[in-house]
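Every protein chain except one is present and positioned as in the full complex.
And now, chain A:
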Amino acid sequence: MGSTNSTLLKIPNVEVLMQETGFSPAHIIRLHDRFKALDKEGRGHLCPHDFGAIKELAMNPIGDRIIGAFFSPGKETVDFHTFVKILAHFRPVDKDRPKEPNSPEPINSRSNKLKFAFQLYDQDKDGKISRDELLQVLRAMLGMQVTDEQLESIADRTIQEADLDRDDAISFEEFRKSLEKINIDHKMSIRFLR
C-alpha cells in the first residue's frame, strides 16, 4: 500500500496528530479523504458553508450548533488538525488503556466527551448553561406543536432537577452528575473511528 504512506507523508505533523488523538494511520487517511471531499475548492481548510453543503446536517435540529463547535471562537476556518482533534472526541473509549498518572487525559475520555456536549449547550462559553441557552436548545429539538409556555415550563423543571447549588444555571459538574446513569461511552462514540 505505497499510496498509504505517501498520503500520510503529505499531512504535516501526522505523528503528533496520531499521538494526541489515538487514531490509527488508516483512520487518519480516511479522515483526510473525507476532509478533501468536503473541501471542494481545495483550499486546505473548511469554512462553515462547506459543512452547510452536507445535506443531512440541514435535517438535524442541532446540526448548525455542531458545525459551530468545529470553529474555535473567532476563527473562520478549520484546518485538518482541528478537524481530526474534534472528531477524536468520538472515538470509542480504549478499555485497556494503562493508567499513567502523569499523562494528560486522552481526548476521547468520558469527561472530555461530556465537555464537548456541554459546549454545545453553552454557546456563550461562560461555563454555565443558563435558562436561556437551555430554552434555545429545547426550542430546536422540540416540534412546532409545543407552545412557548410549555417550553419554559420544561426548561424550568429541567434546571430544577439538575441545579444543585440553586443558581438557576447548570454548571459542568452538575451536568456531569445528572448524566451519571447514561452510558456516555456508548452514546457518544462512533464505531468506525475505533
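Note that in this section a contact is a pair of C-beta atoms (placed from the backbone, for glycine too) under 8 Å apart; a residue touches a chain by one contact, two chains touch by 3 or more; residues count from 1.
Everything below uses one rule, namely that contacts and distances are computed from a predicted model.
K.L.:
One chain is missing here; what is its name in UniProt, given the choices "Auxin-responsive protein", "Aspartate aminotransferase", "Spermidine/spermine N1-acetyltransferase family member 2" or "Sodium/hydrogen exchanger"?
P.N.:
"Sodium/hydrogen exchanger"
K.L.:
Looking at A:Asn13, A:Asn60 or A:Ser111, which makes contact with the chain not pictured?
P.N.:
With A:Asn13, A:Asn60 or A:Ser111 as choices, the missing chain is touched by A:Asn60.
K.L.:
Looking at the whole complex, which of A:Glu105, A:Glu149 or A:Asp165 touches the chain that is not displayed?
P.N.:
Of these options, the touching residue for the absent chain is A:Glu149.
K.L.:
List the chain A residues touching the unshown chain?
P.N.:
So the residues of chain A touching the missing chain come out as 26-27, 30-31, 33-34, 37-38, 40, 49, 51-64, 66, 87, 90, 117, 120, 137-138, 140-147, 149-150, 152-154, 157-158, 161-162, 178-179, 181-184, 186-188, 190-194.
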